[in-house]
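This report refers to the structure that appears directly beneath it.
Only a single protein chain was left out; the remaining protein chains are all shown in position.
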Amino acid sequence: MTAPPHPESSPAACRGGVLDREGALAKLLIAPAVIYIAAMIGAPFVLAILYSLSDATTGDPGLRLVGLQNFQAALSDPVFRLALRNTFVFTLVSQSIVIVLSRILANALLKPFRGKGLVRFLVLLPWTAPISLGTIGWLWMYDSIFSPIDWVLRYLGLLGTATALLGPQTNLYWLGVPGLAMASVILVNVWRILPLATVIQLAGLSSIPRDLLEAAEVDGASPWRRTLMITIPLTLPIVSIAFLFGVVFTFTDLVVVYVLTRGGPVHMTQVLSSWTFFKGIEAGDLAQGAAISLFMFPVLAVVAVFILRMARRTEVV
Amino acid sequence: MGRVEIRGMSKLFGNVRAVDHVDLATNEGEFLVLLGPSGCGKTTLLRMIAGIEEPSGGDLLIDGRVVTHLPPRMRDIAMVFQSYALYPHMTVYKNIAFPLRARGVKKEAVRKKVEWAAEMFKIGRLLDRKPRELSGGERQRVALARAMVREPSVFLLDEPLSNLDALLRTSAREELRQFQRRVGVTTIYVTHDQIEAMGLGDRIVVMSQGKIRQIGTPMEIYQWPADTFVATFVGSPPMNLLEQEDVLLGFRPETFLPTDAVEGSEGVVTYPFEVTYLEYLGAERLVYGNVGEKSHARHVVSRLPGSLTLPLEAGKTYPFAVARRDLRQFDRKSGLARSGDAA
Partner (left out) sequence: MANLGKIARRGGLYTLLGGFAFFGAFPFYWMVIATFKRDHDLFSPLNNPFLFNEPPTLDHLRLLFFETHFVGYLVNTLLVGLAVVVITLLVAVPAAYSLARWARGWGEMLGIGIFLTYLVPPTILFIPLSRFAGFFGLQESLWSLILVYPTFTIPFCTWLLMGFFKTIPKDIEEQAMIDGLSRFGAMSKVVLPLSISGILTVVVFSFTLSMHEFIYALTFISVSAKKTVSIGVPTELVRGDVFQWGPLMAGALIASIPVAVVYTFFLDRFVAGFTMGAVK
């Protein structure tokens, strides 16, 4: 009736190995991630700050600290101020449009209809395809000679004749005229973020328990009242998150501007990220480049705080 | 006030008849219970009365007015959902006020009515809280207050007690019944719990597979079930059924007693009862066993009151009997009740 001596029951083995102790194992498992992030994000971030306080260039990359002169130089540079303004304008305008359009689209996608899979795929394309490649499609749309948009406008008589609404020229220089170029960039930003915002909003709308809307219906509320007093307040956290993520992606984006306009014409569509690239990498002024990029950080920090607060704020039903 | 008439109402989901040509009329001020297992159509029927489910056929009249296709807000009904459906982002006050505000009632009048409804359910002190800060019982009362604040003619409830724990359920059941008696509003109540139905209903509508099986008072349903479904669904343990030629004989466990204990002025039918298992439950004993020849042995249950202390052992056979007046007959093929004398 007695069991044979079990090898694991000897005193030493009883304590188990490292693979059993929770505390040690926990730290071990998370160590690679922490080390990697510290080395590849933390350290470069510190370096970026140091560069911004130095006078380093790619030709002479030593870290000689010179105080805040890079930041001052940036602020007095009209191109920088233009880039700063553009970054805010492009972001806020495009994301405001996105939040309204995505809500409409999300509501439409909730309804039953045929061909949902295909519609979904097409609607999601701007986000699911690589951004640089999708933007190339727009490059053709905006071409100063071959633009299909211009062709349609000419076909409709809105362009190209003496009495045309938009003018007698055969093409609108979508990327060549400052105002139009800015609008073009904003449009591509809207195009790119719309799918992501829509999917997030869809998730939010589907999470409202059906009970609540039915109870409101029985309580006598009209569809407008139900939307205003129930749907909108309950989806506010998720809509805010969609908006904030859209803001982050647009605010820090380099690709759209780089591919479409390279920041032109005459820097009119320059944004902080593209200006950082041109100054810091192409022109080799590491210190200036770093300083310019760091102007983005405060905004991102504020946004991140808001995202975390919104994530906590969802109502427990 | 508060008469609901359902004429030939049906609901189809694809090919499935969730509700199959139901006819029903409530009496004014009565507490009517829709009872049945899951999927029998009781909730679908309730939702059609409320107006949140579109009927596939039939008519609905409330107080003589045809309301079959009218939206809920034009029907003068109120509903309490199983989950209570309290608006989580609004205070209790705002929740109760919501139906009034939806109808454009002025602020001062709203305040008076909300306080009146809150007082009725004793939740006045909770008016500033949010639903997530309330207990299950408190949430239920808020849902009731919200339903009553408009003083509707018909009151619909969808299993409102199933989310409460057992102890709370019995006291809530009592309060609900008393409240309904006081206010006198016609109430239609859906449940799958037959004890709840028996305790609450003035009349019970037993449903199965979209059809009504029987409508009657708790006593009528229990004592004179219309078919074998009602006989076995209502009553726990269910009615015993024995085959006899083309008839099923039914008798309730509490009528199946040791022969000496059965009082049968109209005659008594005896069965030798071989006991297999006993459960002592304090106020009563449940005795499980078999009657009939070995090859035709049928499982039956006897319910002995605690006062009957006759010692019984598993494995032994005892003479048990049922009074003739307690026997019921059901047609073996259709399951429907038959009148007439037992064999």
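Letters are used for the chains, namely A and B, taken in the order the chains are written, and counting of residues starts over at 1 for each.
Please note the rule applied: a residue touches a chain if its C-beta (ideal position, glycine included) is under 8 Å from a C-beta of that chain, and two chains touch if they have at least 3 such contacts.
Remember, predicted model here, so these are calculated numbers, not experimental data.
Just so you know, the chain we are not showing touches A across the whole complex. Only one of A:Ala129, A:Leu156, A:Ile232 or A:Val266 touches the absent chain when the whole complex is considered: A:Ala129.
Screening A:Asn70, A:Thr261 or A:Thr276 against the full complex identifies A:Thr276 as the residue touching the chain left out. Seen from chain A, the chain kept out of the figure touches residues 16-17, 19-20, 22, 25-30, 32-34, 36-37, 40-41, 43-45, 47-48, 51, 61, 101, 104-105, 108-109, 111, 113, 118-141, 145-146, 148, 151, 170, 191, 194-196, 199-200, 203-204, 207, 237-238, 241, 245, 248, 252, 254-255, 258-259, 272-273, 276-277, 280-281, 286, 289-290, 293-294, 296-297, 300-301, 304, 308, 310-311, 314.
The criterion applied here is as follows: only the chains that are shown with their structure count from here on.
Looking at the complex, you find that chain A touches chain B at residues 209, 211-212, 214-222, 225, 229-230, 233-234, 315-317.
For chain B in complex with chain A, the touching residues are 50-52, 71-73, 77-79, 81, 83, 85, 87-89, 98-99, 102-103, 132, 146, 150.
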